[in-house]
Structure formats: structure tokens, C-alpha cells
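Only one structure is covered here, and it is reproduced in the block below.
Subset of chains shown; positions unchanged.
Labels A and B are assigned to the chains in the order they are written; within every chain, residues are numbered from 1.
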Amino acid sequence: MSSTTTYDVTAWPDGDPFDDIGAVINSIIADVKQRQAASTTDDGGKPGAVITIPPGDYRLRTQVVIDLSFLRIEGAGHGFTSSSIRFNVPQEEWPELHELWPGGSRIIVDLPERDLREEADGAAFRIARSGSPRISSVELSGFCIDGLHFTGEGPAGNPENSYVNGKTGIYVADANDSFRITGMGFVYLENAITVYHADALSIHDNFIAECGSCIELRGWGQASKITDNLVGAGFTGRSIYAEHHGGLLITANNVFPRGASSIHLHGVTRSSVTNNRLHSFYPGMVILAANSSENLVGSNHFLRDQEPWTPFLDADNGLDDRYGLLTISGDDNSVIGNHFSEIVEAHRIRPEGATPVIIKVLEGNGNYIAANHIVAKDVTVGSSDSCFAAQVDALLATDGDLPLEVTTVSVEPSAARTTILDSGTEAQVQADRTVNAVRALPPLPAASPDVSGSKVVRT
Amino acid sequence: MSSTTTYDVTAWPDGDPFDDIGAVINSIIADVKQRQAASTTDDGGKPGAVITIPPGDYRLRTQVVIDLSFLRIEGAGHGFTSSSIRFNVPQEEWPELHELWPGGSRIIVDLPERDLREEADGAAFRIARSGSPRISSVELSGFCIDGLHFTGEGPAGNPENSYVNGKTGIYVADANDSFRITGMGFVYLENAITVYHADALSIHDNFIAECGSCIELRGWGQASKITDNLVGAGFTGRSIYAEHHGGLLITANNVFPRGASSIHLHGVTRSSVTNNRLHSFYPGMVILAANSSENLVGSNHFLRDQEPWTPFLDADNGLDDRYGLLTISGDDNSVIGNHFSEIVEAHRIRPEGATPVIIKVLEGNGNYIAANHIVAKDVTVGSSDSCFAAQVDALLATDGDLPLEVTTVSVEPSAARTTILDSGTEAQVQADRTVNAVRALPPLPAASPDVSGSKVVRT
């Protein structure tokens, strides 16, 4: 070790990182604090440290508690592999599998049962410090946090499909500044990342999948970014959630199923949801709730289709098709230049016979909805025991489809002064014309023929 | 050290990196050059090196001069914490603070006073090489450059609020190719990054705040990207500036106050400003100046509100509210699908009684402005001694507001052939209809009621 601020968990003399990496990291943190206290000078003295985690399986029996700024914990592998697929493979086939578990610099969350009852106690990493200044520049990078098993009641009678185990990956309890979470992997945690009171947080380029909920920014906060992540929550949870945030930038994320929502904003203002690719098996993909106002939802691709994988065919988020793929409660939001695809079997629409809604303005004034393209098709979607093949087949299926009647924009009576431009035909836009302004799409000539293209196939 | 191309500043025998990391890095660079000269072969021979900086406080008394390609300098912590907040905390409270200074792999710029008079001399890192080929693939990553103090005349009578000290973080003097600046932190520098003559430069995922100016691409250049950064300059400076660049991509940045401008382009053509979140306390947020032409400004979120933090209440950038939040001098630009929020107290509008302008076309032909949503409100903004709380409260404040009359688009007499679509009502678009084409928003019905949502609060 060339520097006293660089620590390797496998070289630390106190504790066994393979048996309890939590105890080892806490011991290192204590050492960092002791050295810093001894070295304070006029212009500095508390620069933090870096703790490295080489690839390996590290059990975590003790929660890591971080209460100092400028600490970087860094692994050399995000290590994701699908546990969900394997847990739905018959166990007699397991011996034929190349590997059974995630890998990389992998932390196996194995906290005592009693700690899993309280969310903050069930976190592998808890970051907490009160007083001033706010804890700053903690960086977590390049390792894997694996919750190992789900333990609730799950679809197909399989607890491993429940997304419930009381475990959290990273839990930030107190106001914080300039944190970075990058290049990480999260799998089989009930909550992957939960951050209260964030300022200028960056959650960038992570892989967060097969977790109950993935990213939750709670309390309040500002000026943060959630960018360029691959994210997909469980059917009961949220892929990306924020409350009472201002100036949040959510962009360049590829959010895949099966989250109950893809992006859920609660009392969020003056923020951007732009340029994401969003895919869900249920309505309620993007929710602007609790007077979320002056936000921009632009240049996103929304796809809502149906669960193709056998074990989860009966799971859903409880919302029916009148709820909207994008639902707004708030004022003065902008919904511009998005593409929406609603690709379902008509007989599975709920309530039966209902007309699905794509964009719903539930309440609020002055929302602006322009130049959105809504495509809706009635298709027969097959299901399969193989998650990957089924999803790709469903994604590519654009043939043999019939047009599906939808309400492209629905403005409820508790909303008004909405401007709706070029986002549906006269018939597709349900809005009281005495309190909203609507410019329907120019009608396609009645004679327009169907000249569908050639067939698309997977192989 | 397993390789002769990997250097650790704390293990280098020549010099003390804690006393002068600049001299140590220069000594390492000399070693790299000597070894390369001795090893040249047919197909190679000058691969460069990596210099690592473990977390720690490193004083820099000698400027680092980089004149070879393929050098990576890499730290293990971007180390930002707010110096601005602390310098506005009464000094008697300092002993209660957890830490006083930035951290991580932190370089404290402590150049001799005489070097701070010339910009190039006042840089911590100067990269300069003439001749051919252009210096290539220098990579700076993961460390902090801290200017320590501002020393000019600042708001609230505090020199530390002046953003002036003659110090620059990284200064690239000559034509360069394929440089990378990533994961860095910059704080309390008069200029954070200044690059002349860039080609295929990547400035990605950095934290650049509390600097006079943050990113300046000067001279001319092409095909570069400024992406996914958290950026915020001082009230006298520029957050992102470029001149005579073509094919520049500025995207996914979260630019916060208080820069005199958020993005300022001077003679820039065929470039993109898309998908950024921009927040300013003054007019003149995005400026396309000096015949900046054929650029796309799309899918951005603009918020202009007011300074809520007591020490800076009297600071501004000198522009009045007729200037525009987006101001264009140039031809054939596209302004499409942006959201603008102008949230101010009407009595603070300057000149008094003026109608604020949101998009101003100052001069030029053929600009295209479509599907932008402009929101304007007259609110009472409180101020506070706490920067974080004040900003969040201001960001979330959407209630108790009154509509504010604005000119959404103003086309000056020296501009013509502008196309303006769906970006304001007939009355809100000020443009000579004999030389411009305007399609106003369909008017909201006169009877539209106000059905404002519920209150948003921070806690």
C-alpha cells in the first residue's frame, strides 16, 4: 500500500472481509477518522480515503455506517446476472448452469433477521451525519450489492418472485451534497438506493435490476441527476421515484419492466424527464403526482405492452387501463415530442371494454401537451418460459396487429386551461373544449390504404 | 509498482507531493519522456503513463506542464464540498463544523502571487505542445482542484464571494485531440477548465461549482462533447462557453446558478444544446451570439428565478429583463420543445414596469421556434441564510402565485424570416408579421377557470 489513504479490504488486518465485509469497512473508516484527526492543518486535513474491493464474494453481516465526507468505496465489477431467471429454472437443472449467482466485487447482504424489520437497519450501507456541513462527496463505484433471496409471497407460488426481503443496498439518511453512485450493480434487494435530502447527487451509469424499488429520492432535494442507468424494478415497486425535488434531471435512462411505475414524481417541480426509453407491462408508467408542476416530459419513448414471461403472467400493479401511461396532477407541465406505443391484446384491457387512456391530466392548470405521437395496436402476445426470448419476440412483434382504439389525451373535469396540440384526432382527445384549447391532428384522408411492411422476426 | 508506466505521486522519490505536487508530477513526466525516448520501436514506443493521486491534501506550488500525449492523471475522489457556504458562516461557528475544506484527491493551488497575473501562468495544469501531431488523449480523472480563496471585492463585503483569484484549474493552450476530463471536482477557481482548439474533446460527468467560469472552449474547434456534468459558475462568469466551434454537443448537463450565463455560444455553428436542465437567477441564460447559426436548442428546461440566499441578494449579471432568457444573433437556428419558467417578483423586474422577454431573436434570418412552453409567474420569494434550504424552498414554491405578463418571443427589426409556431399567444409574440411567419397558440377559452392544485412544501 503506497499511501495511507488507500485501503484494500482483503489486506486489512482487522477482520475477515469474506466473512463480514461490513465489520472490515467500519474498522477502516475508524482508522481513517483517527488519522484525519491527528493530521489537521490550516488549509485541510480531512481528505477522506478510498477503500477498494477486488472481485470476490464478500458476506456482509454488519451494516456499514459512513459518517465522513470524501470516502470512495470502489470495486472492480458490477457483477449483475439474473437471479430471477435462475430462481424460475427447475432446481434439477441447476447443475448444468455455468454459474448460479451474481459476481464481480459482490457484497452478499446477510444482516441478522431482526435488522430487516426497519428499513434503515436493513441497509448494507447506511450514510448518516447530522450537523454542518452536510456530508459531501461520498462516492460508491463499481461493485455489486446482492440481496440473495426474496422471502415474501410471490407470483407462481415462488417467494423468490416476491421482491420482498427487507434489504436495502444504499440508504442515505441525512442531507448530503455532491454524492456519486456510478458503475454499480444491484440485484435482489427490496430497495436498491434510497437517498433523503439530496443536493447535486449523481446516479450515473449503474445497473439496477430485479430489485423491489430501484432509485428513491425522498424527503426533498435539488439539482440532482439520474442519468444513463439501466433500471428495472419489481411489479410492486418503483424504478425511479422522487419527492419534493426541484431541478432534477432524469435523462438517458433505459427503464425496463416490471416496475409498478417507471418514473414517479411526487410534488416535484421544475425538473426534466427527457430522452429516456421507458418500457412497462402496466399503466401508470410516468406519474406526476401531488402538484408536480412546471416539469418537462420530452423526447421520451414509452412502450406499454404485456408480460410475456410465464411466471409473472398474473402479476400487475393494480391499475386499470383508464389510468393513463402518463398521468399528471399539477400545473404548467410540458409534454412535448414523446412517442407512445400501447401494444396489448384487446381482451385483456381492464375494465373490460374500456378505452385505454395514454396521457391523462387528472388535475391542474395550464399543462401543455404538444407533438406527441401515440400508436396503439391490438396484438396477440405469446408467452414463454424463457424471459429473454419472450421479451425480444414481444418487442419485435409488429405484425398481425389491428388498430386499437384509445383516448390519446384525457383531461379530467378537475383540470383546465390545458393546451393540447397535434397529439390526437378530434375523437381521440377527451377534453372539455370550453375550458381547454385543442388542436387536433389533421385527419388522414378516409381513402388511406394500409401498406404494412414486411415481417420482422427474431432470427 | 508493477509497471514502469504506473506512477504514484506519494511513492515518487524526487520531491514531496504534499508540499508541491506540481514539482513531483513534472519530475514524473520528465521520467516518462526519458523512458519513452529510450524505448522507441517500429510500431510504437510512446504509450504514455498513468500518474495516480491517492486521497490527500496536496499543495501545488509549481505549475504542472504537460507536453506529451497519452498521459492519464487519476485521483480517487472528486472531493467537492461547498466552500462558499462555509465562507459565509460566521467564523466563530467554524469549530463546530465537521470539516472546513474540500477533500478527496485534492490539489490546493498555491502558485506564487506573480504567476496569478497572467491567465496561462495561473493554471494548476497547463497543457501545451505545438508542432504535429496535435497532443492527444490526455486524460484527467477523479481528483479535485481547489483554488482555496477568492480575493477580489465580493458581495456582502466578502472577498470570498468575489470569484476572483487569478487561478485556473486546467488550461490547454494548443490544438488537441481526443482529450478526456471526467469525474473531476473543481472549486474556488476563477476559471475551472479553459481549452483552446479542441477536437473530439470529452468533458463528462464532472462536478464544477463555485468557480468564476467553469468550462470555456476558446479559439475554435469541432466535434466535442460536454455531457452529464453538474456545473454552476459565479455571477460574473460563464458556466459553459464556446467560441467558433462546430459540431459541439452540449447535453444532459445540470447547470445551476449563479452563472452570468448558463450556456454562451460565440460564433458557434451546427451544434446542439439539447436536453439540459438550466437554472439561473438572471436573464441571458442561453446566448447564441456573433452569428451562431444552424444550432439546435431543444428539449431543455429553463428556469429563471431569483437569488434566495442573503449574501448574494445584491449580485447580478447586469442584464435587464428585456434581454431574454434565450437570445439569438445568427441564422437558421432551431428552438424546439423547450420548457421555460420565469418565476420572479414583479416589483423586481428591471427596468421597472417592463415586460420580460423569454426568447429574443436579436438579429439573423430563418430561425425556427416551435412547440416551446413558456410559464411565467409573479411570486414572493423569501430569502434565507441557508443556501440549501432557501434554494429548495424557492424551487418548490408554486403557490400563491399570480400570472406574470411576458413576451414569449420577441423578434427585433434586425431579424427576419423567423418562423414561430405554438410558442405564445398572438399578444405574447412580438414580431413584424410582414417579415416573419407566426402561428399563435390556439386561445384558451375565456371562461377557463383556475383549478390550482394543492400546496407543495419542503417537509
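Everything that follows uses one rule, which is that a residue touches a chain if its C-beta (ideal position, glycine included) is under 8 Å from a C-beta of that chain, and two chains touch if they have at least 3 such contacts.
Computed from a prediction, not measured in an experiment: that's the story for all the values here.
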Remark   = Full complex stoichiometry, one sequence, with 2 displayed, works out to 3
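One rule holds in what follows: only the chains that are shown with their structure count from here on.
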Ask   = Which bits of chain A are touching chain B when the two form their complex?
value = 2-3, 5-6, 41, 43-50, 68-72, 74, 129, 131-137, 139, 175, 177-178, 180, 182, 199-200, 202, 204, 219-225, 227-228, 244-249, 251-252, 267, 269-272, 274-275, 290-291, 293-296, 298-299, 329-332, 334, 336-337, 363-366, 368, 370-371, 414-417, 419, 421, 433-439
Request  = Over in the complex, which chain B residues touch chain A? Could you list them?
outcome  = 1, 8, 10-11, 54-57, 59, 76-82, 85-86, 89, 93, 96-106, 108, 148, 183, 185, 205, 207, 209, 228, 230, 252, 254, 256, 274-277, 279, 298-301, 303, 336-339, 341, 371, 373, 375, 388, 391-392, 394-396, 398, 422, 441-445, 447-459
